[in-house]
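Left out: one protein chain. Kept in place: all the others.
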Amino acid sequence: MSEQNAIIKVTGLSYRYPRRGVVLDSVDFALHAGERVALTGPNGAGKTTLLHLLVGLKKAKAGDIWAFGESRSEEKQFIDVRARAGFLFQDPDDQLFCPTVLEDVAFGPLNLGKSREEALKIASETLASLGMEGFEERITHQLSGGEKRMITLASVLAMEPEVLLLDEPSNALDSDARQRLIDTLLGLPQAMIIISHDPDFIAQLATREVRLEDAKLRAVNLTEPQRVTA
Amino acid sequence: MSEQNAIIKVTGLSYRYPRRGVVLDSVDFALHAGERVALTGPNGAGKTTLLHLLVGLKKAKAGDIWAFGESRSEEKQFIDVRARAGFLFQDPDDQLFCPTVLEDVAFGPLNLGKSREEALKIASETLASLGMEGFEERITHQLSGGEKRMITLASVLAMEPEVLLLDEPSNALDSDARQRLIDTLLGLPQAMIIISHDPDFIAQLATREVRLEDAKLRAVNLTEPQRVTA
Amino acid sequence: MHIVDGALALPVLATGAALTVAGVAIGLKKMDYDHLPQVGVLSAAFFIASYIHLPIGFSSVHLILNGLIGLALGWAAFPALLVALFLQAVFFGFGGFLVLGVNAVNIALPAVMVYYLCRHGISSPSPKVAATWGAIGGAGSIVITTVMVAFSLMLSGEAFLLAAKATFVAHIPVMVVEGFVTAAAVLLIRKVKPEFLGIDEERAYG
């Protein structure tokens, strides 16, 4: 049933919160190799919730999820999805919990069964590739907002994910940090889903836009030519 | 020594964090009636810190603060400042602490010595004036980002402050909520200081811009004509 | 670790209550109003920690963390832990009501002892030494707590002797886990926010 070249594909996905009611109503979506899909929609539409469902952090009430060529429905099956999809959280503070930058970036590789030496090596290399060398021993908690964002991105990339799920990556960044983030993302080969409220950010990055509103997901026509940059 | 018509005025204000070092180095600043001053600067420059100093939530290492015609240096003197200045925090989650919206908005008036009936009446009226009627009984922490922002604004306005200090009020808002916020702020008579990383937001609101960088505060020349709207 | 109502003899209950009242009185005296948020956070953390389960082989244990709380609070651990235990008893039926005094002293007294024993060690300039003292504090507080629980039972009747011994044996894995977890937490906090553990900044940074 799964499309041949879709990395992630969902059909009929629904979710409701106890008191809030339905936030996702039978949503269909597919992410293909090389795409950078912008996921937009008003506050509280359920964008973050959708990403959480994709990696099994919340359990869908109905619908099917295929990821990396297999159907996924149980916690066990999602462990593999999480190892292969890099999830950048909306709030970097939630994501950083090791004392130093290096340890935090090495946390993912360690969970994937790498030895300590290997994990630290991967971590240093990833930091270097993002132009963040010299931050290894910095205390995560004392970084500025922009630096935190870059470090969480490094810690996601260190797991060598096959796809990226980015939840409002440009929030609270100043203009320099924002541009650095855009350049980095444009240089990455992975397919990605990007949630954002920033039209210019989306215009520079996305190859395609979908909008979540009233619990329904629909495609947006990108009329402006500059939106397709890749 | 204090200027006649400055509502808030600081001279030689300095601050340092234990491990971070100096964030404010002998800063001078004055806010006059009717002004909407944009406070900009890179992440971690010390913008939030500056606002905290103005209302005495942190104690300046050096420098003088005048507010509402009096010199302020001790905790006792700042209690009055906080009652007359409305402070909107960077993170609305920090600011909403009552279970329901109505209770939260009524919290300030209660502290100002209003009776329960009066406080609840003021709260309902303020909510209505912001177009948020019907939210009275909603649970605060289940609101979406945009709704939280508007409620925190209501809870600040319910205290009928003489000046507003707004820390990144447009963060994480969708475009509708952002426009509603701009319209609301443009309609308010109070003088205000607005921290923001959003150039367009500043352009629509501010009458003047100051930039904090490398611990120094300097005025920015607003060349574009549309920046002066008031 | 919580003992339920009805198991202990009256003198044990009375002694526990008296010790707790004394401990809480000292704790309240050493704690000023500005300190309340910090103490409240740790009290809440203790509450939450008892819901964190870690696997041990085929079974699982939940964290207690009284060592860490003692290291951060000293005598203020008494009121903090009493409040957490009270809330658990009243709203979740965890532990009993009249044994609250005994339960509180069993958990809070080791916390205070660990504070005096390890406070110096965890502020050592060497992270290894600090971690070791953290581990001693974490494991040690559980050892003392378990011994005290065993004693409370034994003093209430000969028949509890076996149960008391069994309690001790059953908690050996908890001691190991708490040791490691507390050591890691201490390492993190002294890097990130040393003032939280009352560690002098200059010392922690050499």
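Per-chain numbering from 1; labels A, B and C assigned in written order.
One rule holds for everything that comes next: a contact is a pair of C-beta atoms (placed from the backbone, for glycine too) under 8 Å apart; a residue touches a chain by one contact, two chains touch by 3 or more.
Keep in mind that, in the parts below, contacts and distances are computed from a predicted model.
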UniProt names the one chain left off this complex as which of "NifU-like protein", "Cobalt ABC transporter, permease protein, putative", "Multicomponent Na+:H+ antiporter subunit C" or "Fumarate reductase iron-sulfur subunit"? "Cobalt ABC transporter, permease protein, putative"
Answer key for B:A33, B:I79 or B:A128 versus the chain not shown reads B:I79
Among A:F29, A:F107 or A:F201, which residue is in contact with the omitted chain in the full complex? A:F107
Out of A:L57, A:A128 or A:A219, the sole contact with the unshown chain comes from A:L57
Among C:P79, C:G101 or C:G140, which one touches the chain that has been omitted from the display? C:P79
For subunit A, residues touching the missing partner are 52, 55, 57, 79, 82-83, 87, 89, 91, 93-99, 103, 107-108, 110-112, 141, 155-156, 159
Touching the unshown chain, subunit B contributes residues 52, 55, 57, 79, 82-83, 85, 87, 89, 91, 93-95, 97, 99, 103, 107-108, 110-112, 116, 141, 155-156, 159
So which bits of subunit C touch the chain we can't see? 2, 4-7, 10, 13, 24, 28, 31, 33, 36-45, 47-57, 60, 62-63, 65, 68, 72, 79-80, 82-84, 86-98, 153, 157-163, 166-167, 170, 177, 180-189, 192-193, 196
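Simple rule for what comes next: only the chains that are shown with their structure count from here on.
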Would you kindly say which chain has the C-alpha centre located farthest from the C-alpha centre of subunit A? C
Take the average of all CA coordinates in subunit A, do the same for subunit C, and state the distance between these two points in whole angstrom. 39
Taking the mean of the C-alpha atoms as each chain's centre, how many Å separate subunit A from subunit B? 32
By residue number and range, which residues of subunit A touch two or more other chains? 142
Note the residues in subunit C that touch 2 or more other chains, in rising order. none
Contact footprint of subunit B on subunit A as seen in their complex: 19-20, 41-44, 142, 144-147, 168, 171-177, 197, 199
Subunit A touches which residues of subunit C in the complex? 187-188, 191-193
Could you pull out which subunit A residues touch subunit C in their complex? 98-100, 139-142
